[in-house]
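Yeah, one chain of the complex is gone here, protein chain that is, but the others are all in their spots.
As written, the chains take the letters A, B and C, and residue 1 is the first residue of each chain.
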Amino acid sequence: MTRPFHLSDYNKKVLDHYENPRNVGRVADADAEAMAGNPDGDRMRLTLRIRQGVIEAAKFQTFGCVAAIASSSMVTELLRGRTLDDALRLTNRDVVEALGGLPDVKLECSVIAEKAIRAALADYRKR
Amino acid sequence: MTRPFHLSDYNKKVLDHYENPRNVGRVADADAEAMAGNPDGDRMRLTLRIRQGVIEAAKFQTFGCVAAIASSSMVTELLRGRTLDDALRLTNRDVVEALGGLPDVKLECSVIAEKAIRAALADYRKR
Amino acid sequence: MTGNEEKTIYMDHHATTPALPEVVEAMLPYFTRNFGNPASSTHEFGRVACEAVDEARGRIAALIGANPAEIVFTSGATESNNLAVRGIAEENRRRGNHIVTCAIEHHAILDTCERLEEKGFRVTRLPVDRDGLVDPEAVKDAITPETILISIQFANGEIGTIQPIEAIGKIANRRGVAFHCDAVQAVGRVKVDVRKCGIDLMSISAHKMYGPKGIGALFLRAGIPITPQITGGGQEGDIRSGTLNVPAIVGFGKACEIARREEGKEAARQGRLRDRLRRGLEAGIEAAALSGHPERRLPNNLNFRFRWVDGEAIVQGVKGIALSTGSACSTGEKQASYVIRALGVPEEEARGSVRFGLGRDNTEEEIDLVIEQVERAVRRLREMSPLP
Partner (left out) sequence: MTGNEEKTIYMDHHATTPALPEVVEAMLPYFTRNFGNPASSTHEFGRVACEAVDEARGRIAALIGANPAEIVFTSGATESNNLAVRGIAEENRRRGNHIVTCAIEHHAILDTCERLEEKGFRVTRLPVDRDGLVDPEAVKDAITPETILISIQFANGEIGTIQPIEAIGKIANRRGVAFHCDAVQAVGRVKVDVRKCGIDLMSISAHKMYGPKGIGALFLRAGIPITPQITGGGQEGDIRSGTLNVPAIVGFGKACEIARREEGKEAARQGRLRDRLRRGLEAGIEAAALSGHPERRLPNNLNFRFRWVDGEAIVQGVKGIALSTGSACSTGEKQASYVIRALGVPEEEARGSVRFGLGRDNTEEEIDLVIEQVERAVRRLREMSPLP
C-alpha cells in the first residue's frame, strides 16, 4: 500500500524556504501587484518592481500551507533579474524543481506561484 | 459472549470416574447384556448379574468421550443393589446429578447410560 | 525517536494514546508463557487464555455498565462501527432501509453509510449547530417507519462536542429503533453508561484510552440480532470470528480497570490544563475562535481556528510539540476538515484549525510552552499572510 503524505516528506530546501522565507512583504511603490488564489483557498499577493523590462525586486505574502509558502518564497527568488518575457515562461514546475521537489499531494500548491506571476504581469501591462 | 466448552470444565468427580472408572469389563455369566449407542457414535456395553430381582453386579465397556466414560462408570455404581423396578426409574439426570454435574454441551453424553440400563433390562426380560 | 525529538510534547491524544506501562506489563505474559489460543479446548494453554479473556471482558463491561456477555471483541472501533452499521442494516433489510446519522460522525460511519447507499439504503445525515450539537428533536423528526438504525457519536474527536446522548437514546428506545453510539473518544474520559443512555450498540477502541492498538469492542445489548460481517471459527458467540487477540484483550481490560479506578480524577486534572490552555491562547492571540461547544466538550479537547493562517503551516512552525490540524484520519487531504465546515465555518477560516488533544502525560509547564509556541508561530505566519 502506498504511504500517505507526512509533513516530514518535505525536503530541507522546502522547509528552509518555509522557515526563512525570502522577500516577504510588499515592494514599496510597486509597478505590478496581484492576488492569486487556489481552489483550496490558498492566497498569494505578489508585488514587483520593474525597471527596463527587468524584474528588480519581487515580494510576496501568502496564506497557505508549507508548500504554498515555500513556492511563493522560491518564485520571488526566481523572478529577480528576469526579463518579463523570461518571467512569463516560468512555470510551477520550475518552482518545484528549484525547491528540489515537493511531495506528490503538494504539487498543486505550487501552481499559485505561477498564477501570481501571470496575474502580476497582467496588472503591469494594464497600468 | 458465552464461553465455549473446555476440558477443564469437567469437575473432579467426573475426572475421577474417567481416571479410575469403577466396574470396567464384563460380568462373568451375565444375566443381562446390551450394547447402547448415541447418534454421535458413542457405544456402551452394560452387563449385569441379577439375583432375586436385585442387581448384584454391573460392569461396563464404553467407547466415547470423558463424559460418556464417567457416566458409564457412575451408572454401574448406581445400579448395584437396586431392584429392577428401581433401576428402570434411573434417568440420565440421576447420573449427571451423581456426578455433580456435566458441562452443558456434554449433558447428552450421559444419555447413553440410561439407554444401556433399558436395553440390558429388556435383554433380561427376553431371556 | 532519535536525538532531540525525544523531548517532543505529545498533544494529539485523540489520534492515539500510549499504552500505559501497567497495561504493557499485564499483556506481556500472554505473548510468550501464556500464549494459548482460547479456542483450544483440550489443554491448559487454552484454558489460561480463555480465563484471561473472561477477566478482561468483565473489566470492559464494568466500565460502561454492560454485562460481560454483551461485549464483542473486534480489531478496533473502525471495525466496530462497520459491524454495527453493516450488521444492523443487513439484519433488518426486510424491515426497513433507512439510517439516521449526523454530519460529523467518524469516517468509519460516514463512508460505511455511503457504501450502504449504493446498496439501496437511505441515509439521513443530520446537520449540527455551530457548536457541533445534534438536535434530538431533529432525530425524532427524521425517524420514519423505514428507520432501522440511529448512529450518533458520544463525543467528537476533532472538536470535542458531547452529544445529548441520553435524549437521543430515549427517542430511539421509544420508537423501537436500534441506537448505535460511537463512544471511542468518550469512554475513559467521561462517564459512559450504556443503560442510562439507552444505547443498544456502542463502539470503543483501546488505543484511544491508553490501551494497545488493534483491539476494540462492540457493546451489543442482549437480544439485539445482528448479521456477522467476519465469519469462520465461530468465536464471540458467532458474531465475530477469528482467533482472539489475547494479549491486546488483556491490555484493553487493564486500561478499562485503570480508567474506572481513577474515575473523574484524571479527567478533572486535564480539564484544568485545558482551561489554562484556552485562556492562554485567547489572551495571546487575537482572532482565535474555539470550535465545538464552549462547555459540553471533552475535558481534554480544544480546537482553535486561527484566522488568516493555515493549520499545516502552524503545526509545522510549532517546534517540539505534536499537534494535529484535523482528524487523524484525513491525511493528505487539501480541504479543511469536514467537521469544522459542518459548524458553518467558511472554508478559509476552517483551514486555520489546530486541535489540542491533552493526555495523562501533559503538565502545566507543557501547557505554557504550547501557548508560547503557538502564539509565536501564528504571529510569524500572520506577518507573512496577505489576509485580512
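By definition in this document, a residue touches a chain if its C-beta (ideal position, glycine included) is under 8 Å from a C-beta of that chain, and two chains touch if they have at least 3 such contacts.
A quick note: this is a predicted structure, and the numbers were derived from the prediction, not measured.
Engineer: Who does the absent chain touch among those shown?
Structural biologist: Listed by label, the shown chains it touches are A, B, C.
Engineer: Give me the chain C residues in contact with the hidden chain, please.
Structural biologist: So the residues of chain C touching the unseen chain are 1, 5, 8, 10, 12, 15-19, 21, 23-24, 27-28, 31-37, 39-46, 48, 74-79, 81-82, 106-109, 111-112, 114-115, 205, 207, 212-215, 229-235, 241-248, 312, 315-316, 321-325, 328-332.
Engineer: Identify the residues of chain A touching the omitted chain, counting contacts across the whole complex.
Structural biologist: Missing-chain contacts on chain A: residues 1-8.
Engineer: Considering the whole complex, not just the chains shown, which residues of chain B touch the missing one?
Structural biologist: Here the touching residues of chain B are 4-7, 10, 15, 18, 21, 24, 35, 40-45, 61-66, 68-69, 105, 108-109.
The definition used in the following text is that only the chains that are shown with their structure count from here on.
Engineer: I'd like to verify one number: the distance from the centre of chain B to the centre of chain C, where each centre is the average of its C-alpha atoms, in whole angstrom.
Structural biologist: Here the centre of chain C sits 56 Å away from the centre of chain B.
Engineer: Give, as an integer number of Å, the spacing between the C-alpha centres of chain C and chain A.
Structural biologist: Those two chain centres are 40 Å apart.
Engineer: If you average the CA atoms of chain A and of chain B, how far apart do the two points sit, in angstrom?
Structural biologist: 91
Engineer: Residues touching two or more other chains, restricted to chain C: which are they?
Structural biologist: Correct list: empty.
Engineer: Enumerate the residues of chain B that touch no fewer than two other chains.
Structural biologist: none
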